[in-house]
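Removed from the display is one protein chain of the complex; every other protein chain stays in position.
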Amino acid sequence: MPWFLGLSVLLMVGGLYGGLVLAPADYQQGDAFRIIYVHVPAAYLSLLAYMVMAIASVIGLIWRMKLAHAVAASAAPIGASFTFLALATGSLWGKPMWGTWWQWADPRMLTELILLFLYFGFMTLRSNISERSRADRAGAVLAIVGVVNVVLVHYSVEWWASLHQGQTIANSDATMPASMLTPLLTMILAFSLFFGAVMLQRLRGEVLLREAGARWVRRLADGQVAERGKLT
Amino acid sequence: MMEWLAMGGYGFYVWASFALTFAVLALNLVLARARHQRIMNSLKASHADESAERPGGFREVTS
Partner (left out) sequence: MKGSPRLLEQAAAPILRPVDTFRTVLGRELTLAYRRPADLLNPLFFFVVVTSLFPVAVSPLPETLTLIGPGVLWIAVLLSALLPLSNHYGQDFDDGTLEQYLLSGQSLVAICVAKTVALWLVAGLPLVLASVVVASSYGLGTNVFGVLSITLAAGSYAICALGAVAAALTVGMQRASALIALLVLPLMVPILIFGTRAVSLEATNMVAKGPIYLVLAVAVLTALLCPLATAAALRISME
């Protein structure tokens, strides 16, 4: 875990330097385009975290694997925070580009917003069930229903936005020069590693909760500083 | 340097985005650590209870 975090921070510093200093300003959007270096990784991770959650839920339901449910439970709050970031930085990007903080006609913003609601639903449902194994499996059913829906939401919102033909942020991925693209990919990788690091941290707690009765957990809880130090 | 900070007039939006992002990332890390600590503490407490003759007394941590 410290390796994940360390590598992630290293990549982030590199990506930031590349994105904020080395990359030239966009010929259309000027320096505002640099928000892409946090916006796109956050949006990417918000979807990835949901996928992780849904796949872990499927595994947890089919093979009754506690570890998988612990993964789903750990991924949700991190995914929600990335979704929030994608929305907030999108809004900060939208203000200078569209002249408004929020553009209803932008399909990606709307998809992210609904994704945030789905995360909230998942976490609220879980926190309303006190019995852990029921919370795990009820959450898993919801995550699976939700993942089918995310696909539908994505396409329906896209279809809907095409009718309202609002201005969307120009999509210049295809023509992006390497000096702009490399920092972006670096940042995406760094965010993914960061997600992995935070996720492992949360996962450890979740596993401890689920194995509260096991002998190794008791020994751990006995309070040997040395042993705890090794794990942290 | 000042020119770089101004970001061609978009300074506020660019820096606000980056500041917010890294604040949320840091918060993620802090919250995850805090939760882990809380779980460890409650496990320890319940274990201490058990040693003091309270069978199966693991208490749930909230949030």
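Observations on the structure shown:
The chains carry the letters A and B, assigned in the order they are written, with residues numbered from 1 in each.
The definition used in the following text is that a contact is a pair of C-beta atoms (placed from the backbone, for glycine too) under 8 Å apart; a residue touches a chain by one contact, two chains touch by 3 or more.
Keep in mind the model is a prediction, meaning the values are calculated, not measured.
Here is the thing to keep in mind: the chain we left out touches A in the whole complex. Only one of A:L48, A:A73, A:V153 or A:V217 touches the chain withheld from this view, namely A:V153.
For the chain left out of this panel, the touching residue among A:V9, A:L67 or A:I144 is A:I144. Against the chain not displayed here, subunit A makes contact via residues 61, 114, 117-118, 120-121, 124-125, 128-129, 133-134, 137-138, 141-142, 144-146, 148-149, 152-153, 155-157, 159-160, 163.
The rule is short, and it goes like this: only the chains that are shown with their structure count from here on.
If each chain is reduced to the centroid of its CA atoms, subunit A and subunit B end up 15 Å from each other.
On the subunit A side of its complex with subunit B, the touching residues are 5, 16, 20-21, 25, 30-32, 34-35, 38-39, 42, 77-78, 81, 84-85, 88-89, 92-93, 95-96, 127, 130, 132, 194, 197-198, 201-202, 204-205, 208-209, 212-213, 217-218, 220-223, 228, 232.
Put simply, subunit B touches subunit A in their complex at residues 4, 7-11, 13-14, 16-18, 20-21, 24-25, 27-29, 31-33, 35-36, 39-40, 43-44, 46-47, 50, 56, 58, 60-61, 63.
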